[in-house]
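My questions all concern the structure below.
The chains shown are only part of the set, and none of them has been moved.
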Amino acid sequence: MSKLVTGVIQPHRLDDVKSALEAAGVRGMTVSEASGYGRQKGHTEVYRGAEYTVDLVPKVRVEVLVADEDAAAVVDVVVGAAQTGKIGDGKVWVVHVEDVARVRTGEHGDSAL
Amino acid sequence: MLDTGVTAWMLVSASLVLLMTPGLAFFYGGMVRGKSVLNMMMMSFGAIAVVGVIYVLWGWSMSYGSSVGGIFGNPFDQFGLGGSFDPVTVLNEDTGAFMPTIVDVGFQATFAIITVALVSGAIADRVKFGSWMVFAAVWVTLSYFPLAHMVWGGGLLSDEGPFVFGDAAPIDFAGGTVVHINAGVAALVLALVVGKRKGFGTEPMRPHNLPFVMLGAALLWFGWFGFNGGSAYGADEAAGLAWVNTTTATAAAILGWLLTEKIRDGHATSLGAASGVVAGLVAITPAAGDVSPLGAIVVGAVAGALSALAVGLKYRFGYDDSLDVVGVHLVAGLWGTVALGFLATETGLFYGGGLAQLGVQVVIALVAIAFSAVVTLVVALAVKATLGWRVTEESEVGGIDLAVHGETAYETIAQGSVIKEVRA
């Protein structure tokens, strides 16, 4: 049994989060682009006199599959590495995963991480 | 004697002006959303295709053939560049210097093409391609060729027409009335007849690629050296003055637009710079040969500021002139045409020439507006009644590129697709 730790973070923190996870022994992760909406204000753009409000701000999503017992620690690592203290730093959450398989080998469970 | 220098310059000028229409395709194409860029560009390429063929058939003849009442040339007079087509154009009666008329045919064809393409900016993202192609063919025939004849073909609005007040004959060096007022008025009429895009004024319709807009502006500027410089019909001081005025006015217009934006919105934008380029080029078009470089600074700076203010009008009045053909071409074209009344170095008010030139300029502008408005309205309504203008709302929302052209502009990685069938 394992957990999926998902973090939505500021794009410019990705390198640090990656390094911190690596240092913490995480061997893999999946990253994708996202846009966030929240307390962090968006911005305004003006094109030929028409003002547009863009309320989504660029974020990066990091997903890490971990063994049950490592989940809490990995959350702390992501929070620690992504934190700048400014509004918009993002969220990290944990979901229970019932099964994991490694495509290459077909093996299941923790050894597939 | 054949003047090879002038002929070379006119060949170059024609090439430069032809390049303007693809330039416009990028200027316009960058400004629309990613789902309709191809259609936007296709309206320009379609204009090249249709007008490029028509011009040698009856376009030249309707512009420069024997006059029918000072309104248009007889299309059969030099149909297909035959009939009474004179292969030699004398440049200087005294020296007998000439250039081959066929070079002028090429040069003039490019003006007709770009004028039609300019209009398309008003009706972005929403019209049937077939309707556009038919409109292009009919409109260039009924509106552009006659106006070209009136202004440059010795017709009603030329210095051989009725609107000559003393020293003051109509001045339209390179196309303030024929090209820009004409296209701007047609754009307004078409925007009204075709109607607004779904979501106009509420949904975001931001430029999908601003570097493309800058590229388009750059190609337009480059091409405009042929447009204005070639309109001197010589490789001489007049061409040089037109060249310098074109550059100076355009530089000033960028500053004018950017300052207006900076004061009003707090930002000097790249879209503003690109738009300022075009506003300056438009305004100096009728004036390039008849103002001083200092006058050109005034023409340009005012054009930039004026158009920067004018592009917002469509929201206030609720017409969807999508890419601001009215705000840029009609407004700056009018300003440039009328500014000659003040700044023409021979006859302008500021140079002691009295009000006559100003009067002439206002009159030719009004005639051009009226003529273009009526003709465009008739053609636009005829297309509406027959072929119809609009694609379905679903096509508009899903993207006109896909609906009309069966294409999307850019590959996306996850675009799952396989070749299903091949037709050979």
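Read from first to last, the chains carry the letters A and B; within each, the first residue is number 1.
The criterion applied here is as follows: a contact is a pair of C-beta atoms (placed from the backbone, for glycine too) under 8 Å apart; a residue touches a chain by one contact, two chains touch by 3 or more.
Remember, it's a predicted structure, so these values are computed and weren't measured experimentally.
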item: Whole assembly, copy number of each distinct chain; value: A x3, B x3
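Just so it is clear, only the chains that are shown with their structure count from here on.
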item: Centroid distance [mean C-alpha coordinates] between subunit B and subunit A, Å; value: 51
item: Interfacial residue positions of subunit B with respect to subunit A in the complex; value: 204, 206-207, 261, 264-265, 267, 269, 271-272, 275, 308, 311-312, 315, 324, 327
item: Contact footprint of subunit B on subunit A as seen in their complex; value: 45-52
